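Every protein chain of the complex appears in place save one, which is left out.
Which chain is which? They are A, B and C, in the order written, and residues in each are numbered from 1.
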Amino acid sequence: MSLRAGVVGAAGFAGIELVRLLLAHPRFQLTAATSDANAGAPIASVYPAFTGVTDLRFCAHADANLHSCDVVFLAVPHTAAMDLACELLDAGVSVIDLSADFRLKDAAVYERWYGTVHTQPALLAQAAFGLPEITGEELARAAKAHHNGTPALVACAGCYPTASSLAAYPALATGMADAGATVVIDAISGITGAGKSPNARNLFCTVNEDAQAYSVATHRHTPEIAQILGLRERVVFTPHLAPMNRGLLSTVNIPVHRDAALSADDVQQAYAEHYAASPFVTVLPAGTFPQTSSVCGTNRAQIGVTFHEQARMIIAVCAIDNLGKGAAGQAVQCANIVFDMDQSAGLDAVALPV
Amino acid sequence: MSLRAGVVGAAGFAGIELVRLLLAHPRFQLTAATSDANAGAPIASVYPAFTGVTDLRFCAHADANLHSCDVVFLAVPHTAAMDLACELLDAGVSVIDLSADFRLKDAAVYERWYGTVHTQPALLAQAAFGLPEITGEELARAAKAHHNGTPALVACAGCYPTASSLAAYPALATGMADAGATVVIDAISGITGAGKSPNARNLFCTVNEDAQAYSVATHRHTPEIAQILGLRERVVFTPHLAPMNRGLLSTVNIPVHRDAALSADDVQQAYAEHYAASPFVTVLPAGTFPQTSSVCGTNRAQIGVTFHEQARMIIAVCAIDNLGKGAAGQAVQCANIVFDMDQSAGLDAVALPV
Amino acid sequence: MSLRAGVVGAAGFAGIELVRLLLAHPRFQLTAATSDANAGAPIASVYPAFTGVTDLRFCAHADANLHSCDVVFLAVPHTAAMDLACELLDAGVSVIDLSADFRLKDAAVYERWYGTVHTQPALLAQAAFGLPEITGEELARAAKAHHNGTPALVACAGCYPTASSLAAYPALATGMADAGATVVIDAISGITGAGKSPNARNLFCTVNEDAQAYSVATHRHTPEIAQILGLRERVVFTPHLAPMNRGLLSTVNIPVHRDAALSADDVQQAYAEHYAASPFVTVLPAGTFPQTSSVCGTNRAQIGVTFHEQARMIIAVCAIDNLGKGAAGQAVQCANIVFDMDQSAGLDAVALPV
Partner (left out) sequence: MSLRAGVVGAAGFAGIELVRLLLAHPRFQLTAATSDANAGAPIASVYPAFTGVTDLRFCAHADANLHSCDVVFLAVPHTAAMDLACELLDAGVSVIDLSADFRLKDAAVYERWYGTVHTQPALLAQAAFGLPEITGEELARAAKAHHNGTPALVACAGCYPTASSLAAYPALATGMADAGATVVIDAISGITGAGKSPNARNLFCTVNEDAQAYSVATHRHTPEIAQILGLRERVVFTPHLAPMNRGLLSTVNIPVHRDAALSADDVQQAYAEHYAASPFVTVLPAGTFPQTSSVCGTNRAQIGVTFHEQARMIIAVCAIDNLGKGAAGQAVQCANIVFDMDQSAGLDAVALPV
């Protein structure tokens, strides 16, 4: 039996990727794709990849019968999800939120980093954090509650936190890392991460043939990474832009205790074991490191890891598609879990080999 | 019941795209992927997009039990397919050839353009030309013969001929074109079209931030286009390279009789009607023209067309993925037809919207 | 003695390239770079390539003392140059106009293609067309008049007309071309040609990994090409976009009389002789064709040409930098001529070899 799914903010980059995934999903049926700016326009007129594929049109938010949905995906800017999620949950609709509104458990942290009041702090405790390989238990509880009639609220992890946390987690969870040391993360993202609104920063001629760092020491994904990994203020995160549409590579430097007896093989094995059962995360053979192109268009993550003995540093590199595992793919994976499906349903795409 | 499929030359760009399509195909089962240069290596070690997807390895050509296949796809350079196709057909195996060896019906033309003797001229008449939207009848005959026990030989159209012919065909087939005039075709291809062997021409630093024409007045796809469209020597074809991996755009200029009463609406309508029943070819609304990114990774083609009244010229533009509809996708489409499946089987991919 | 030069519209792509060239010019001294949108801002804050190079700031148009300049370059959209040029000429200031306002000799043609009334039709006859390799005599007259005290008005050729006309001119000027036949031009441009205003079409994610045709049969450079080459309505021009910042490649197909005795050598030689004395235009050896990257950042043009004997077609391909020879470089070249300097002054840059 199919499940009715809506996407709010369907004309944005994460939104349209959700549309693409849901149109091909075995059980979710896309019943509403809202975009006030494009209301009434065929999806194919805005995104010509859908020409000949679907006649579906964007609809105005006010016209979408979201309360009739089983699940609604919110692909909206932060602040826009807070009250809307509350309203949908009240109507019995499960919410998969791709915004930042329910990611941080502490409303004060949210308000400090996002510079705005959180209007639904009571929902923060209820929200399951959506990064299944790390927060599987939270999601399992949400699935069970949903099974018992309580609509779910999932706060999907951001793109940088997803890749960075997948890379760092085994080192921290296994106790190999020096618990008091600072983790340094440098990440590179494709430009879809900057969103769809045209401005001087995401113009072709600005981005092409260029690499740059941005939001140095101030990026809002920092507290999210710290929360997932339990690092408090011991994380330094610097995002960079590279001239590509999709793809996110996070290089994570995790100090190891001076006295820990640890080899590169130990680290490799610990990582491989940690993700052995994960359908979407692959730890590469020792000595190899991932390319973002290998996961483009998919919900997959690839991780390479090594141990720098002299410097006592684990270096782990994770590649994802910022719109896939970093956004829409992960959202669908979380929804699959909440609705008791195989978490891989509709997510079996393989990247183009070249 | 599944059908056993082999790919010869599986480590090349068209070959690996075949591998990707066949691994996800509902009926073809990939049983052999040959590459002498990579024999024994996991496919994923050469194309890391397959990491975590398949454990399949490339095998040496000599070790592949191709005679046990129902169908073998030949993704090899010209000359390498001639005798191999003959051998496979003799063994009762159907052959879908992506090389140029059986495309030209006249061995003398082949020998003039390719500078080598054709060793299997007797097979030229037997080969069905693989461009289903235009040569559907040839393929239907091959399917019928195959049904009756005769293995099929399909000579799949080249990438430029596919896009150029799809763009030009309705104008010529409906008699709108000036039968004696020269058709001018300028096309742009992504760099996968140049193949996988590293050389100074397909280096990143050579191709990036550059556009150029090549093989001006001498490209071997010229006689193939002429044959499909019945143009003899009345075709001028200039291919260009642009800095992108995939994508092929062909802009075709077709002169119209000076006295023909014709409007842009007439042309638009003729094109739309011509391809109305085609699952893979979409004629865009009047005034819109295709982008190669809209069909990347798919077997689709998008066509825009207009009529330049003062110059009496139909201008038609067709976008395909050179490795999709221009190579591996079309090969699978042809195999689907030969084996009496829905021609769309395994070919329902939609391009990434961004 | 230095000459005072102003740039109006200095924050646009052609404008900032003029700034770059004038800052390094041996005689022109940049005294005003206007941009109302960026008035007061250091040029380096908008274009960080100038960081550490110049402290110059953009100024508001109203605050620029343009009447004190010897020459003013207008890098403005069409319609914005008409009255401004008139005013500057009245004040005795020479004008090098990069807009389309004075390119078309016939105001009616301007009004038909640009959809607006020409407010200064009397100046059209006075304007020298700025494409020195073809309109050298017009520019020499303007230089002479300037020498005698009359300020000059130069209407610089557009980017597509520059490359297309340089490619076609020798064939037409020498009488090799079929005078009654239609010339088909397909050109590829980098994205700087689309200007600096952010919109959905010049976003990185729209342009990257994509090729497309645009303004098919309707591009405003069509009548300009027709005027330069004397083709009236016998020109079909289709521009395309490729994912690169700069660079413009024009492939021109010129039919030859059915009976003309002509060889590829004849054509090669005619082209080589035609441009033998030109410091900026190089005809490549027979069989070689240009790359846009070879002229990036320069005022140079490279041309490759061949003769397709069967189809009786001269195919000439010209590469320029759309912001160099196609805009700012050519404007400086024209100004050099008007002010009696070596036309190469300040224009000796060589493209990065890789």
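As a convention for this text, a contact is a pair of C-beta atoms (placed from the backbone, for glycine too) under 8 Å apart; a residue touches a chain by one contact, two chains touch by 3 or more.
The shown structure was predicted, so the numbers you read here are calculated from the model rather than taken from an experiment.
Taking the complete complex into account, B:Thr206 is the one of B:Thr182, B:Thr206 or B:Gln268 that touches the chain left out.
Within the set C:Val183, C:Leu284 or C:Leu347, the residue that contacts the chain not displayed is C:Leu284. Checked against the hidden chain, the listed residues C:Arg20, C:His78 or C:His221 yield one contact partner: C:Arg20. Of the options C:Ser99, C:Thr192, C:Gln212 or C:Thr306, the residue whose C-beta touches the omitted chain is C:Thr192. Within the complete assembly, A:Gln291 is the residue of A:Thr51, A:Asn202, A:Gln227 or A:Gln291 that touches the hidden chain.
Contact between chain B and the unshown chain involves residues 13, 191-192, 196, 198-200, 202-209, 243-245.
The missing chain lies against chain A, touching residues 182, 184, 186, 188, 190, 205-206, 208-214, 216-217, 233-236, 238, 240, 242-247, 249, 251, 253, 255, 289-293, 296, 304, 306-308, 310-313, 315, 317, 319, 354. Interface residues of chain C facing the missing partner chain: 13, 16-17, 19-20, 23-24, 47-53, 192, 196, 208-209, 245-246, 280, 282, 284, 290-291, 293-297, 300, 302, 323, 348, 350-354.
Throughout what follows, only the chains that are shown with their structure count from here on.
Our note on geometry: chain A versus chain C, Cα centroid distance of 46 Å, whole angstroms. Computed from the mean C-alpha positions, the centre of chain A lies at a distance of 37 Å from the centre of chain B. The centroid of the Cα atoms in chain B and the matching centroid in chain C are 38 Å apart.
With touch defined as above, residues shared between interfaces to two or more other chains in chain C number as follows: 205-206, 208-209, 243-245.
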